[in-house]
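The complex is shown incomplete by one protein chain, all other protein chains being positioned as in the whole.
Per-chain numbering from 1; labels A, B and C assigned in written order.
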Amino acid sequence: MRTKQLTASFGISALAGLAMGAMASFAMPAQAADDTIKVGILHSLSGTMAISETTLKDVMLMLIDEQNKKGGLLGKKLEPVVVDPASNWPLFAEKARELISKDKVSAVFGCWTSVSRKSVLPVFEELNNILFYPVQYEGEESSRNVFYTGAAPNQQAIPAVDYLMSKEKVQRWVLAGTDYVYPRTTNKILEAYLKSKGVKPEDIMINYTPFGHSDWQSIVADIKKFGSAGKKTAVVSTINGDANVPFYKELGNQGVKAQDIPVVAFSVGEEELAGIDTKPLLGHLAAWNYFQSVETPANTDFIKSWKAYTKNDKRVTNDPMEAHYIGFNMWVKAVEAAGTTEPDKVIDAMVGVAVPNLTGGYSAMLPNHHITKPVLIGEVQENGQFDVVSKTSGLVPGDEWSDYLPDSKDLIADWRKPMSCGNFNVKTGKCGGKGS
Amino acid sequence: MLLRFFLMGLDRKAGIVLTILAILAVAVPVMTLWVPADSPFHLSVFTVSLLGKYLCFALLALALDLVWGYCGILSLGHAAFFAIGGYAMGMYLMRQIGPRGVYGNPVLPDFMVFLNWKELPWYWWGFDQFWFAAVMVLVVPGALAFAFGWFAFRSRVTGVYLSIITQALTFALLLAFFRNDMGFGGNNGLTDFKDILGYDIQADTTRVALFVATVAALALSYMIASGVIASKLGKVLVALRDAESRVRFMGYDTESYKLFAWTLSACMAGVAGALYVPQVGIINPSEFAPASSIEAVIWVAVGGRGTLAGAILGAVLVNMGKSYFTGALPELWLFALGGLFVAVTLFLPKGLLGLGAQLKAKLPGRKASPLSNAQPADQKGA
Amino acid sequence: MSAESTLLYLDGVSVSFDGFKALNSLSLVMMPGEMRAIIGPNGAGKTTMMDVITGKTRPDTGTILFEGDTDLTRLREAAIANLGIGRKFQRPTVFEPHTVWDNLELALKAPRRPLKTLTYAISRDDRSRIEEILDITRLSALRSRQAGSLSHGQKQWLEIGMLLAQDPKLLLVDEPVAGMTDAETEQTAELLCSIAGKHSVIVVEHDMSFVRALGVKVTVLAEGSVLAEGSLDAVSANQQVIDTYLGR
């Protein structure tokens, strides 16, 4: 009996101490050093998304490092604050809150999946801070506190389909994707777009697979079957990161050649190809706004400093990295223009800022918080790089509300005053969706 | 009679736990809302929601401990009940957004609008009423647990077989909720909530109120759980944990006992989920992930299986560690966490709350290898 | 023989596990108030017989009736126990984390449904009944001890006490004196004899002196069926029994 009591009182005092300790430790405001500007980096370093996001953390550290070598910002050094949201979506929100309210960062660069962005969005809006989101996504969103430096569907999916239609004369389409919001929305948009171009419903096959799907035998066989109807067929793949390697391995093994059934992917970049033997994939396509193989002085420098920074000659660069490069430089420029890191002022200064991108042009921040980008179509080469086979003649402005979805075609976003609205309905002339 | 039931479970330990919870319920609001921000005793709202989250996990751990610690059912699928409770609350919160969604549709949530859904699916009906959602928070996890338990316990599925099919259950639900066709928002889940019961969900007072509600739910669940354990039913549960067939030969229908505890526990987990969602602002299928259920088991083991206070302690401690290490050691925290689990199982087989007893037992004899605990103690616990 | 007026009636019961016949057309009859000792070599089917009576194992064929009309083969363990059949296992299984008192309280004849036990409060009668059993089993002084800390013999006694608390019509007792000292064995025999009369008892035992001390009818099992039945002296003289069991 005495043991029991002892145990009990021990446990309870531990609990009590812990609760008090917790309060004390959290109650203490982090000492905010005035001589630095803090920049939050919110990318998963563990869990399922680490495979993609860790690189982005590294590139941010490199960019901050370089900026500090150039003398910092507003005469202060930049200080990166790295946290690990561990591919756990509620943890993203918690970490975002921690970065903003405890570490007092001036801006955050982070997130990869849509769900992580959706999870932190209310936090950024509530605490009024800035998030730079570097990944291509499904659109249908515009927040005052978020700057979308990745591609909207019209900057990736639609040009890719256009290319296949005009250059490869594709008439039959397989829309294959992982079952989540980005592929669902992208495919909805593409379906509407294809139908508007006169493609018949029976010439479109839509297939969804779970995350991390690893057995692609039947689906590749289905694709082959669908492709044997006598019309030129192509696959538009919105298959998510992890599942791509087994998918491409199966394609290669079953002998689906790009010359017969080309696959164009929106989530496969240099980083993903680094894990596959690309010889059988020669000629399959990807649509991005950046490829490592693009030969411009800016890109050559970027690749060189990236390899030097990571001390690894084999490290590749990819599109979301360029998005961070653009986003970071835009932020630096806007902060310099505003003369302060105060989010409200920086947000206002952001619109219209233009910085060089790595493909030889300038990207500008639009009033809808998306940016202008060139769209490149690349074919996979044997060395795991892409050969650019098509490039849009000019820059494509990011369109947050798709024109091909019935409920969003009347919406626009414009964060300049006096409109300051993320979902302005041009039909009703009111802010707030249907404005009803 | 109800009073007697609650009093039955009130021993010294319960008294202390409830006192701490009562202090939290009073001190936190005061320190957050009324103590000036520059005072060292001020508590930020961030801290409050963090504490609230820990306490939701503590409630989940408590529920899990009720079945694992006291009835020997190792559930590796409790996160499923937690998530279902969360979804029920999330659906209510979604409906509360009303026309404030980005498309301004007064009825349909945004994700349904952009997937071109025309009308609300039937299983969303009624969730615009708080009372209905609140009932569903209890009923849906409870009914699922009841159905699952009814079959599993009657078929005498036990031990690791039961554990693995609970994993199968949560994994199947994970896949199902990932499907956009299910009408629960797919991978993005439910998010962007605006208000709850008419109060702005991001307001400081609402957050504090949610925290207090969580404390109250935890305290109430603690009282229910300890009342159950102290009752004769609780003694039957412990008895059947250790020697189920003996209990059966004594004339107790062990299946219905297990079913009772299992369903009660699932309801508690559902409540924990329902309180969790408004505080973290999102519910997504990854809550169903098999790993989250296993993590909950680990909280209980760290704190001390078979002691309700231990479950609470473990959940709070492990999650605090996780919060701290993911910020302080972003590259290494998995080593710390993994190491902690190994260390706890090797050196603290009875969890942190068992530490005191363990130390005392070791003092006279000094060196005792971990093997001394390696007897087939698995079925014993406590 | 008809099943009427019997307490337990087994006829042609067979059980096999993966081809091995554990019980082979076993037939056995117990009258109310009777006490019976069952002996037999290892693997003769003694424990399996108890398993089929208590519902733990379902027989492949055969009839098992309780009190002449209740078909036990259709019932689950708990229901059979509630009919009034108690069982004591070979290895003593008491509820170790509980106190001696709680062990008896759990066993005590009372409503067994979960909601009843949730709201159960011990009555004056129940209390005195437990006191009484504590007295009989000589565990009064140990009432607040954890059952896990009892000695082997004490656990055996506690288990018998729990059986008494259950107040069954039929007791199945599997090797009650295994591991007991001679004195304890003697006391146990006395205890069992004092129970018989009010309850029917089936005792499975290896210890011949114990069986002799009981002084009751003996059934010899071998290879899953009854080899001989009668007084201990009579079966001891049976040549078949000597060949298969005693002689070895």
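Rule of thumb we're sticking to: contacts are C-beta pairs under 8 Å (C-beta built on N, C-alpha and C of every residue); 3 or more make two chains touch, one makes a residue touch a chain.
As a convention for this text, contacts and distances are computed from a predicted model.
You can't see one chain of this complex, but its UniProt record names it "Urea ABC transporter permease subunit UrtB", from the set "Aldehyde oxidase and xanthine dehydrogenase, a/b hammerhead domain", "Urea ABC transporter permease subunit UrtB", "Putative Na(+) H(+) antiporter subunit C" or "Membrane bound protein complex subunit mbxM". The chain not shown here is touched by just one of B:Leu169, B:Ile224, B:Ala274 or B:Ala309, and that residue is B:Leu169. Contact with the chain that does not appear here is found for just one residue of B:Gly9, B:Pro29 or B:Pro349, B:Pro349. In the complete complex, the residue from B:Leu10, B:Val107, B:Ala134 or B:Val157 that touches the missing chain is B:Val157. Mapped onto chain A, the interface with the missing chain covers residues 45-46, 48, 50-51, 54-55, 167-168, 179, 207-210, 212-215, 217-219, 221-222, 224-225, 227-231, 242, 245-246, 249-250, 252-255, 258-260, 262, 271-272, 274-277, 280, 282-283, 285, 379, 382, 387, 389.
Taking the whole complex into account, chain B touches the unshown chain at residues 74, 148, 151-152, 155-158, 160-161, 163-165, 167-169, 171-172, 175-176, 178-179, 245, 290, 294, 297-298, 301, 331-332, 334-335, 337-342, 344-346, 349, 370-371, 373-379.
Convention: only the chains that are shown with their structure count from here on.
If the chains shown are joined wherever they touch, the resulting network is a simple chain of contacts running from one end to the other without closing. The greatest number of inter-chain C-beta pairs in contact is found between A-B. Relative to the whole-protein C-alpha centroid, the nearest chain centroid is that of B.
Look at where the CA atoms of chain A average out and do the same for chain C: the two points lie 71 Å apart.
Put simply, the C-alpha centre of chain B and that of chain C have 43 angstrom between them. Between chain A and chain B the centroid-to-centroid distance comes to 33 Å (mean Cα coordinates, whole Å).
Across the complex, chain A is touched by residues 12-13, 16-17, 20, 24, 27-28, 31, 40-47, 49-51, 53, 99-106, 110-111, 113-116, 175, 178-180, 185-189, 191-193, 202, 276, 280-282, 284, 286, 304, 307, 309-310, 312-313, 316-317, 320, 323, 326-327, 330-331, 333-334, 352-357, 360-361 of chain B. Interface residues of chain B, counted against chain C in their complex, comprise 1, 4-5, 228, 231-233, 235-236, 238-239, 242-243, 245-254, 256-257, 260, 380, 382.
Partner chain B is touched in their complex by these residues of chain A: 3-12, 14-16, 18-19, 22-23, 26-29, 45-46, 82-86, 88-91, 93-95, 97-98, 101-102, 113-115, 118-119, 121-123, 126, 140-141, 179-181, 184-185, 188, 208, 210-211, 405-408, 411, 422-423, 425, 432-436.
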